[in-house]
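All protein chains but one are shown in place.
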């Protein structure tokens, strides 16, 4: 097993960004490693999945690679006012990593993104924006930011919203996941397989269900699976359990 | 929550040693933090408990500090031929940490050691050698090195044994846990409370049971608890489960 | 010598922030350590001073502590639209560090800030905003953001400016260093001693000279020293040389 911490200058962001890369003990000679990109939540960073779950165990038992980026408070998007974190994490970082670690497969069918909370929204956003790079996405506790209440009232909350997305209607632009999903459905390309999960006690369960409804209304366009765990909310035990279920869903069994 | 990585020159060892210190989000003003020292296994290091368990969660939920030292391949003893890792980890490092982080309690009743496999042996050895520093020890998958087969046959295994302990009978010196336990029983001092655990499928279960027998034969001398989990062996799921049980045993409940 | 990497949740910023703490080998028993806070440049982070200079050597030879925070792209201010990095670095972080490491002196006369480029502006801003915490500031290649050209033309540069400071005149508010200096001069309190340095080849030399003029016009208010090195520009060799000169200026001699 190798746990690798990188500190690399980002062209998009113009400063150094940290990232963890976790590789299994056994690296097969004949083929490249499938890769799971793990997105942190709103108050987390690149250490979140490493410190709060047994991702190192899963990597080793199941023989894949995990990459844990850090995007600060950006929700994994190109901020309306702020850095182009969406381009960094969806485009620049994969290229950097594939360059630096050629043992990682760069095929779309071998790359998956998984995220929680803000990172759950973020991974849907990335996967729908870069469908040529990612074959599947596992979004946990993930609502569409388009469905969040917004009053342009100069509150801290509204300032953050404007900073991230502007004051526009997110059902009409790429910051909206359902908007993205509908736009992508019009194109004749391979779309990512979507695994979506929420705990029954999650305070944003209803927003998750709106996303569910969207994808379930396009069954011929999206291969969509929804999973709900009763009794769990917006907590690490839920996200860890869903991580394991998602690895099973992806066909990454214990070797 | 704070995860702190230290790289500090050791006086005993004459080179830099790394260590993790994990502190909870909420640090009470009125009292100092109880501290759990976590010893790694034979092929592990200071990252082991951090990467393979949810120790960060437990620290935060239960409001204590965790310290994860690294002693390389030394089994946490003053090597017969090699560095004085036992003095480092049982004496120098606690003093360094108490100096550097005065929010840590240095009272014996607030300091506990916990280790797995070689570190399970190691934590018994440290706790019995420094009973004035540690109020309890939680030894998982922990046999007495005195009970391991030894043939002075120039094999790699025998060389390692001599390097660590010499070619002597470990039932007759401080490298032997049962020897330590008997010597300490003769003294009129407070002895550490001992929690000992082994999985039914552990290949060294019999060695664990010899240690059990030793402590159970001195019920007026040692407060000893043994726990066995059926169906588990020498693996992280066992050690994580026992970590939780040991925290409960110590009276470190979820806050 | 101890190099300590911390990852601590910030109350102001609502996410984890990394920081380096560097302590000398010899920690005097009788007195607490003077502390130099080192601010990075616009494209740097907490690793900058550690990786690009011999700060570890200086800490050890001269017996002080160094703390290297990371504030991403914020210029060390409470962003107009964005996180309160100024409060984090000038108020929250010192308190966190003084709490966590009581060997650090929290007296104003024992705390100094030093920064380069954006961090040079940043350290002036912090020292003038929190004069009760910092006894001196060493600003290298440091202009006043109030003197930077600004056209509200929707360019990336103007967006960044608005994000950091708004579209206001920085000669009229606290984002302006000269404004801060004049306001602080009106108060009857101890002001930080200011050391300011720029290379003759620095492309922003003129902006540095405007700051120089401001402080030199208030000789009864500020203890101000300016140093210019001929032939050097906006580069690490200049900043490292000035770091050494600033340590001498502070009276932190080689022991």
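Note that the chains are named A, B and C in the order they appear, and that numbering of residues resets to 1 at the start of each chain.
By our rule, a contact is a pair of C-beta atoms (placed from the backbone, for glycine too) under 8 Å apart; a residue touches a chain by one contact, two chains touch by 3 or more.
What you are looking at is a predicted structure, and each value in this text was computed from that prediction instead of being measured.
Asks: For the chain left off this view, which of A:5, A:31 or A:213 is in contact with it?
Replies: From the options A:5, A:31 or A:213, the contact with the absent chain belongs to A:5.
Asks: Residue by residue, what part of chain A touches the chain that was omitted?
Replies: 1-9, 16, 23, 25, 27, 99-103
Asks: May I ask you to list the residues on chain B that touch the chain which is not drawn?
Replies: 7, 9, 13-16, 18, 42-45, 47, 72-73, 81-83, 159, 162-163
Asks: Hey, which chain C residues sit against the chain that's not shown?
Replies: On the chain C side, contact with the omitted chain comes from 3, 47, 50-54, 56-57, 236.
Just so it is clear, only the chains that are shown with their structure count from here on.
Asks: Would you kindly state whether over half or under half of the residue numbers at the chain A/chain C interface are used by both copies, giving same or different?
Replies: Over half of the interface numbering overlaps between copies: same.
Asks: Distance from the CA centroid of chain A to that of chain B, rounded to the nearest Å?
Replies: About 39 Å, centre to centre.
Asks: Centroid of chain B to centroid of chain C, CA atoms only: how many Å?
Replies: That gives a centre separation of 43 Å.
Asks: Distance between chain A and chain C based on Cα centroids, please, to the nearest Å.
Replies: 36
Asks: Among the residues of chain B, pick out those that touch two or more other chains and give their numbers.
Replies: 3, in rising order.
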